[in-house]
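My questions will all concern the structure given below.
Of the protein chains in this complex, one is absent; all others appear in place.
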Amino acid sequence: MGEVIAFYILALIIVLGALAVVTGRNLFHCGLSLAAVLLAVAGLFILNGAEFLAWVQVLIYVGAVLVIILYAIMLSENITGERILLISQNRGVGFAAATLVFALIAFLGISLSGLLAGHTSSVKDPVLALLEGADSNVIVFGTLLLTRYILPFEFASVFLVIALIGALVIARTAE
Amino acid sequence: MNDQELEQKIKENWGDGIVSLRPSLNGLEVRVTPNIFKEFARWLAADQEMEFNYLRCLSTVDWVQEQEIEVVYHLFSLRHRHHLVLKVRVPRKEPQLPTVSDIWATANWHEREAYDLMGVFFVGHPDLRRLFLPPGFEGHPLRKDYIHDIERFDDEFAEKIRRGEIQ
Amino acid sequence: MMDREKLVGSVGVGEQTIRTETMEVSMGPQHPSTHGVLRVVLKVDGEWIVEADPDLGYLHRSFEKLGELRTYPQGIFLTDRWDYVSAMNNNWVYCLAVEKLLGLQVPEKAEWIRVLISEMQRIASHLVFMGTYGLDVGALTPFFYCFREREKILDLFEEICGARLTYNFYRIGGVSRDVPRGWLDKVEALCDYLIPRLDELDDLLTNNKVFLARTVGIGVIPPEMAISYGLSGPMIRGSGIPYDLRKVAPYSVYDQIEFDVVTHDGGDCWSRTWVRSQEMRQSIRIVRQCIEKLRQMPEPTFDDPYGPSTHVMAKVPPKPKPKPNDVYVAIESPRGELGVYMVSDGSEKPYRMKIRGPAFVNLSVLPAIAPGHKVADLVAIVGNVDIVMGEVDR
Amino acid sequence: MEIGLSHYLILSGLLFAIGIYGILTRRNAIALLMCVELMLNAVNINLVAINRFLQPDWRIMTGQIFAAFVIVLAAAEACVGFALVIAIYRNLNRINVDEINLLKW
Partner (left out) sequence: MTLTEISRAIARFLGFDPPTDQAAAQVILALIDALLIFGFLMLGVLVLIYVFRKIVGFIQARLGPRYTGPRGILQTLADALKLLRKEDIIPRAADRIAFNLAPLMVFLPAYLVYIVIPFGDPETGLVVRDLNVGVLYLLSISSVTVIGIVTAGWASANKWSLLGGMRSGAQLISYEVPMTLVFAVPVLLAGSLRLSDIVRAQGEFFWQWNAFRLDFFPFTLLAFITFLICALAETNQTPFDLPEAESELVAGFHVEYSGFKFAIFFLAEFGNTIAISAIATHLFLGGWKAPFPFLPDSGFWSLGWFFFKVSLLVLLIIWIRGTLLRVRIDQVMELGWKVLLPIGLICVTGVGLLVSIRPSPTEQAKQKVAVVSECPVSLQKDDGPFRWCRTHGRT
């Protein structure tokens, strides 16, 4: 019972927050509503048992990405003077595309979920042997990350370093 | 160098321009005419023997009876440890004097203060504007004939601020 | 759609640095770190200072005009308000100027008392500097220690002249009261008390690692600039030039006192702070010599309990009228060369009295050394000049 | 009334649609990048939901690990994207997407 209530509350926050981000007039308020959406998504992860992922999401998204967004807003809007007025253009096209995509996904979702409900993937994973005693999501996540998905893990670290250097080169002021 | 040698040296080089040379409470006192004043000051600072590289104080005195403003420079040489008082008199109507802020940088603010309070205009000063009093202020308070009319001053000043002439 | 020239023209093709507009910021006059009411108009590019222009006059009471409207003895009461952190030295320079105009000989005991009081005032003033400079740089604790020591000095001043800030203890021709009995022992006790306290203060502030990080290499003044800008006191001695009026042009009885002039050739904020803290120790040395001298002098004869005792006051007419003459007299105040140029015209009032304030001249170097530093450093530099607005604005 | 997979799919679909609407209508570069973040989050919800409902053995969490890598990617993308935005702003003093259409200025 609790889970249903929690899901609907979080879903409501996500949808309202997303709408606020998309249609907000004050850029800073869009940033804050994005923060609400991200936290609500983290809540959903907890509901689905992915605790580690939830707190990683909070740490990286809310703690870092959103701060970059806020700094970008502050650096690009002059402090006093006119407020940040955002006027969206060609709403019609946007609205049409959005409903089209939503219809597509919803249709797929409903039909597929019915179809797939019966068939659960039975792939056996050799790593399972390693995870005998594990009792918490974190330990399993950690072992899997370093055994089964070691390659993407290493690639991710290299990828992040490249992004870091790229950002520095672009944004540095010519000393 | 003691005062006599100084007096001797000045007499040789600057016979005509010197108005008077007399010992005073602060050592030798030299009075010069405004037109040779700049070269004389530069010579005092540049000459190796005397090397007056330290301007201790720049003061202005308003002699109302003689209708003249006297600018007094107290100089000192850090190496030779001797003093000199340099005086120049300029007419009171429009007191003009070449600046010495290029020789002694301390003169920059001293001259601005003299201009602000006494009205002496220093030609060639890099940034001659009032130092203490607000920019829109009229008159130079330290002059003997300066009358400070409290009422007129306050209303006028308030008016100016309202018109935005003074921030 | 923007037309191309306007867009391209405005940006300038080819290598263009990223434009950050300079922001004009006014620091003061109500800024907590400017001592008194100094306003500095700053042009700031991000964190860096491009231009600093002090805007003075907020505390301008035109003492020079007032000086012309007061008789000589009345003028002494004005002098306390110039540099209100070391009021004794203001009194002294004014009285010295009038005595020189009158050609007056001050009794020897008065001279020694004057030197003793002035050196104690120097210690008190430097303590104020160390305390407030610590606040500027962010250290809250030294402030309390410095003011606790200064209180002890002020108590001694209160005993001898009844006041703690505006003393007007000096008179033309001597000092207003002789030294009360037992006062010299208290001063000696104070000297013994102060030495360990000054070492403690050094550990707390001057040699503090973080303080070094905040002040070494900040606000560097080369010797030639110091001379050209006519700096004096710890500002010029901090750049390595031993210019101290007590040695260069000894006045009063300073020629009979041996002490050494403290200099440091670092030229930055830290060396000036170090010079001031070492000077305090030299002043204690001088005070001890004065105490020995004063102990040999005749005891005060309190024949007239209210009038000045004969040992410390020369014969002076109530309204002295010096002959027309002009004189420039300067003494070594804690901030530097405090001078008075006085012109007399034979009447009982000075014709003209020009005050040469050391802090005023020392502050004039700020526009030259501030650019290139950061805003946080500017606070350290202005604090280091040890300005007192009463004397800067006159 | 149980929460099934379809609930999650509809929710992430809706979020994704809002993201697309945002990208198409927003003219400010920063708001645009924010909408990209929205879409990435929609993907994450999907991944985690499918992994939970269609994988009985909770210890096989491929969906969650995939979502983790999506978050890493999003962080890197945001970091570079906003560096670009700030650099553009510094030179052109405006970050209106329609006006930044010159390849070299």
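Points worth noting:
Lettered A, B, C and D in written order, each chain numbered from 1.
To be clear about the criterion, contacts are C-beta pairs under 8 Å (C-beta built on N, C-alpha and C of every residue); 3 or more make two chains touch, one makes a residue touch a chain.
As the structure is a computational prediction, the values presented were derived from the model and not from experiment.
The missing chain, though absent from the display, is touched by one residue of A:L59, A:I150 or A:I165; that residue is A:L59. Annotation for chain A: contacts to the undisplayed chain at residues 1-3, 5-6, 26, 28-29, 32, 35, 47, 49, 51-52, 55-56, 58-59, 62-64, 66-67, 70-71, 73-74, 79-80, 133, 135-139. Within chain C, the residues in touch with the undisplayed chain are 23, 25, 31-33, 47, 134-141, 143-145, 148, 204, 208, 210-211, 213-214, 374-377, 379.
Rule of thumb we're sticking to: only the chains that are shown with their structure count from here on.
Per-chain CA centroids place chain A at a distance of 63 Å from chain C. Between the Cα centres of chain A and chain D there is a gap of 6 Å. Residue positions of chain D touching 2 or more other chains: 87, 90. Contact residues on chain B toward chain C in their complex (touch as defined above): 24-26, 53-57, 59-62, 72, 74, 78, 81, 83, 85, 104-106, 108-110, 117, 130-134, 141-142.
Across the interface of their complex, chain B is touched by residues 56-57, 60, 62, 64-65, 100-101, 225, 227-231, 241, 243, 248-249, 325-328, 330, 337, 339, 341, 343, 351-352, 354, 356, 360-361, 364, 368, 393-394 of chain C. Considering their complex, residues 1-28, 30-31, 33-35, 37-38, 41, 44-45, 48-49, 51-61, 64-65, 67-69, 71-80, 82-87, 89-90, 95 of chain D touch chain A.
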